[in-house]
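Have a look at the structure below, then the notes.
Complex shown without one protein chain; remaining protein chains in place.
Then we have subunit A:
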Amino acid sequence: MTVPEAAAGAAATTEDAAPLLSLRGINKSFGAVHVLQDVDFDAYAGQVTALVGDNGAGKSTLIKGIAGSQPFDSGEYVFDGHAVTVTNPKHANELGIEVVYQDLALCDNLDIVDNLFLGREVTKNGILDEATMERRAQETLAGLSVRTVKSIRQVVASLSGGQRQTVAIARAVIWNSKLVVLDEPTAALGVAQTEQVLRLVRQLADNGLAVVLISHNLNDVFQVADRISVLYLGRMAAQMKTKDVKSNQVVEVITTGRSDAIGGITNGNGELK
């Protein structure tokens, strides 16, 4: 049972290629509060990495650091093989990192195409190029296997919660992004719509993107995630593969920061013995 992940990886298949995003020894403090302490975190292209943890564990701080809206104090940030310093959201977007926040930040009075291109409209001679935008919107939605919207010229206000989530996610991937961070995408959705969004999350990874999924719902996590990373009180308690663990073990790590049963397969911060 005590096989370090490096060794386990050798036995595994190509899915253990170098991570797209690799964080090492991340620290972040707000005044005297040390929110993130020496956190390591990896996300792989073509895989869904779930980031779980109790409230206050540091999930939001971690993604805000990845997104550049609240840069880390110290630590190594390696993206796509290069050490980078992400200090603002724009920089993160340029690298190909997009975050879909829980409040989706869509304009209800605009239609789907308008929202997908908001702030980055395609223009020709200074005039909005609606035809190009509409085509690209169609392609993006088709690429995500979205078939539930009636017309992409519908105003967003007329969409269901799941459809709105779909639009928000589509907006994140329309610019050929490489890493998409989803903050609680199913939090406010019913059963059928949750299914729909989870399928979409899976589709993103299958399309080759690295997906980081923040969720409180372990059913969702076990349904779509390839890997699970557990934050506990600002430390990375465990990073594991979904197939190696069971739900109750993950719950134990979330609540206590450790689990004897899976102690061997974590490679958190080396805190667990």
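In this section, a contact is a pair of C-beta atoms (placed from the backbone, for glycine too) under 8 Å apart; a residue touches a chain by one contact, two chains touch by 3 or more; residues count from 1.
Heads up, the rule we're going with is that contacts and distances are computed from a predicted model.
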Missing subunit (named according to UniProt) among the choices "Dihydroorotase", "DNA 3'-5' helicase", "Xylose transport system permease protein XylH" or "NADH-quinone oxidoreductase subunit NuoF": "Xylose transport system permease protein XylH"
Touch with the omitted chain, as defined above, among A:76, A:108 or A:206: A:108
Selected residue (touches chain absent from view) among A:155, A:218, A:233 or A:251: A:155
Residues of subunit A (touch criterion as defined above) contacting the omitted chain: 90, 101, 103-110, 114, 118-121, 123, 126-128, 130-131, 134-135, 138, 142, 147, 149-153, 155, 157-159
